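With one protein chain removed, the remaining protein chains of the complex are shown where they sit.
In this document, chain identifiers A and B correspond to the written order of the chains, with residue numbering beginning at 1 in each.
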Amino acid sequence: MDFKQDEMHQDLIDMYRDFAQNEVKPLAAEIDENERFPDETVVKMAEMGLLGIPFPEEYGGTSMDNLSYAQCVEELSRVCATTGVIVSAHTSLCAWPIYAFGTEEQKQKYLVPLASGAKLGAFGLTEPNAGTDSGMQKTTAVLDGDSYILNGSKLFITNAGPAETYVVFAMTDKEKGTRGISAFIVEKGMPGFSIGKQEHKMGIRASATAELVFEDCKIPKENLLGEENKGFKIAMMTLDGGRIGIAAQALGIAQGAIDETVPYVNTRVQFNQRVSQFQNTQFELADMQTNVDAARLLIYRAACAKDAGEPYSHLAAMAKLFASEVSSDVTRRCVQLFGGYGYTREYPIERMMRDAKITEIYEGTSEVQKMVISAWMGVK
Amino acid sequence: MNILVCVKQVPDTTEIKINPETNTLIREGVPSIVNTFDAFALEMAARIKDTQDAKIVVMSMGPDQAKKALKECLAVGADKAYLVSDRAFSGSDTLATGYILSEAMKAVEAQEGPFDIIFCGKQAIDGDTAQTGPQLAEHLDYPQITCISDITVEDAKIRATRETEYGKEIWESSMPVLVTVTKPPYEPRYPTIKTKMAANKAEIPVLTIAEVKADPEKSGLKGSPTRVKKTYVPVLNKNGIIIKEEMAADSAKKLAGLLSDAGLV
Partner (left out) sequence: MDGYKNIWVWIETSSDGAARSVGLELLTPGRKMADTIGHSLIAVIIGSGADAAVKSAMAYGADQVILLDDECFAHYNTEIFTDALQELVEKYKPDTVLFGATANGRDLAPRIASRVHTGLTADCTELSIDAETGNVQWTRPAFGGNLMAVIECPNTRPQMGSVRPGVFKKGLRDDSRTVEVINETVKPPAESRAKIVEFIADAAENMVNLEEAEIIVSGGRGLGKPENFELVKALADALGGVVGSSRAAVDEGWIPHAHQVGQTGKTVGPKVYVACGISGAIQHLAGMSESDTIIAINKDPDASIFGVADYAIVGDLLEVLPALTAEVKRLKADKA
């Protein structure tokens, strides 16, 4: 057991932090206010290699690992949760399944531009009537000669619009339920594929969240990802990895909230003393930081297990469950320490509270995580 | 084009705190960084390399830990790094440092070929003397242009914008030349994960006094005409007049009155 960060990971954390503080933080309030997707940040992240961290260099990545990837999402989310989820959805939900399940041709064609950051990726599973119950897919894919014809729609898709490559799930055999789902790689601009309505959200407001619409969308047969009818497994395994990214996002938001709160309570004076001098403040912050550190250890453990090729599904579920609940709790308590100012947009703390909530919902609600964990425990 | 950039690893002076009990500097836990102005110098050099065929060598004098600073430079444009390190160099003032660097540069040139331009930061943020660059130039008998914010290379000469209190000056110089760099109108570039990883793995040769062939009499404390007699932490407590009226307007009125009485308005 070794809890010391090695030099390479620490060097990269410093680099992520430097970038986040100087390039991402200054935009955070503005893009939230205007619900503006930060294209300029995506370009900069691509240049630095932040969009292909855990993939081999031969596929356009940097040959780093999932731990460093999680640390990147953490540092970005510490100042801007939107930027964190852009990287997380792109890396875990689009590039990763192509890396893990794609053919060599698919990897060359789709993974290389994704991992090098030339193109952004997204993942389409959720539908209006298939959220947590993702087996209830209505979107269909029918083989017609050399093509599949897709019909249906996907909802709440992160990066929809700016993304050029989409991993999309559809029923190839309606009779078989989850065993009749297949995965496809769909490109922006393919006939019959369009981006539908943009959502207006409570938090992560600058991240693009929209509907994907397929109307007799014709895609080449070779864009089937993995085997036919094996898509559900791909979706579940993809989400396992995605949970590490979202847990890291939740962790970053929580740490960022504490980062903002400590200097505030150290200077704000009430009843002739600094707010930090009240024992309640000290105990609150100590408690929060302890929880945040616990979340960090859970996340790093899950990432290291994934890097080691060990089973990590339950570890990722625990990390995401804990980190997202800590994130909501910590940001709410930080707003309380700020008092009235914390409720205004003059300070970033209200944004962090709004941003934190989604981490308990997307890529598997807290309840889903508990299902995964209890199943792993053998609870029947 | 062969470029040398001299860098210094310094404590981040924005992170230094004072221990109020002992009134001394707390140096523990203060991060070490590449001196801010040296980072500007490296970026200026890297921008030359962006547009023409050039090699950038970075050189630093300091303890073994300064390799970290050199690695940071390798991640943002430098091609090769050398550390000049020997116990005989410790305690050097700027005169001795200028001498050692001039000898070290000759040793590096034996490996890398002669340098056309030597870049230094205007000053180091720990010592703030702004002397080492010009003193290195003097030891080399090179022309110098100090405090520049821009440079262009034209055939056999350079053109640089020098910042002074009274405005900007355009200087020209033949090469080889030494320049010292102030804040340019741009920021240093970010490393990428790949350059960072490559830099992390890079081997950095260490040049000792034997390899540098420096005269021990001119190095370290022996070669330094200045001595630090004592140091102390300045006490910032003027016990000024504090004005804190209920209404801001009253505070303002009171201050204006006091200033007027003191003949300052």
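In this text, a residue touches a chain if its C-beta (ideal position, glycine included) is under 8 Å from a C-beta of that chain, and two chains touch if they have at least 3 such contacts.
Note that the structure is predicted; figures quoted are calculated from it, not measured.
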List the shown chains that the missing chain touches in the full complex. A, B
Chain not shown: contacting residue from B:V7, B:A78, B:A130 or B:I151: B:A130
Those residues of chain B which, in the complete complex, touch the missing chain: 11, 13-14, 16, 18, 25, 36, 93-95, 98, 125-135, 137-139, 143-147, 159, 161-174, 177, 183, 224-234, 236-238, 240-245, 248-249, 251-253, 255-256, 258-260, 262, 264-265
Can you name the residues of chain A that touch the chain not displayed here? 267, 269, 274
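The working rule: only the chains that are shown with their structure count from here on.
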Separation of the C-alpha centres, chain A versus chain B, in whole Å, is 41
Along chain A, where are the residues that touch chain B in the complex? 7-8, 11-12, 15, 18-19, 22-23, 44, 47-50, 53, 57, 62-64, 68
Under the definition above, what is the set of chain B residues touching chain A in their complex? 71, 75, 187, 190-194, 196-197, 200
